[in-house]
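Structure first, then comments.
The complex appears here minus one protein chain, its other protein chains still in place.
== chain A ==
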Amino acid sequence: LPQRLLCSALMCKAVDIPDLLDRASQRSDKLHSLSNMLALELESDLPAIGRVTMPRPAMCHTSSLLTPNDKEQALQVSESTLMSLARSLLKAWQYPVGVLSNSANLLPHQSKASISNKLQELQEHSRNLEDGLDVLSGKMGPTAQILSTLPYRGGSDLGQDKMSKLINFNFLLSCLRRDSHKIDSFLKVLRCRAANMQPNLC
C-alpha cells in the first residue's frame, strides 16, 4: 500500500497507512468493548422468557452481508474487501445506534443512565471511526470504496410494552456486538497484514 499525502485544512502531512490502521483499530476496539459491555449488561437482566422469544441473530439486519468467518478466510480476502466490509457494517449501524441511544431513557432498566451514557459514547466512537475509515479507504483503491447497503427496518421505537422494549433492546445489542466484533477483527487483521512481512502469521 503506497503512502499518500493527507492534506487537511492548513497543512499537509504524510501519514502512514499502518499508522492510520492502528488508530482505526484502537477506535474499533473501544467500540467493541462498549457494545460488549452493554449487551452483557442487558442480557443478564433479561428473563428467560425473553431469551426464548428473542429473534435469532440471523435476523440481524446485517446478516445478509457475507463476511469472512474465520482466520483463514480473513487472511485470504483482499484488504480492500475487508475494508469495504468493515465500512459497510459500520455504516449500517449509524441509524440503529441513534435509535438505541434515544430509547435508552425509556428503557425499563435500573441502570438505564449508565446504559444511556455508554450508548452516547458508542455513537461518538462510531462516527469517528466512520470518518477515519473513509480516509483510509481513499488510500486503498476502488474496492474499498464500495459500501453495501444494509437497511435497518426496525423502526424508531423498540416496542410498545416493557417486555418488547427489553427484548428488542437485547436483540439489537446482540447484533451490534457481533458486528462490532467483526469490524474490530477485520481492522486488526488489516493492521497486521499492513505491518508485517509475513501476513499469514497474523
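The definition used in the following text is that contacts are C-beta pairs under 8 Å (C-beta built on N, C-alpha and C of every residue); 3 or more make two chains touch, one makes a residue touch a chain; residues count from 1.
We take it that contacts and distances are computed from a predicted model.
For the chain that does not appear here, its UniProt entry gives the protein name "Prolactin receptor", which is one of "Prolactin receptor", "Coiled-coil and C2 domain containing 2A", "Transcription factor TGA1-like" or "Isocitrate dehydrogenase [NAD] subunit, mitochondrial". Residue-wise, the contact with the chain that is not shown comes from A:A74, picked out of A:I17, A:L42 or A:A74.
Screening A:N36, A:N102 or A:S164 for touch with the missing chain picks out A:N36. Looking at A:R23, A:R87, A:H109 or A:R191, the residue that reaches the missing chain in the full complex is A:R191.
If you put the missing chain back, the residues of chain A touching it would be 25, 29, 32-33, 36, 56-58, 67, 69-72, 74-75, 178, 181-182, 184-185, 188-189, 191-193, 196, 201-202.
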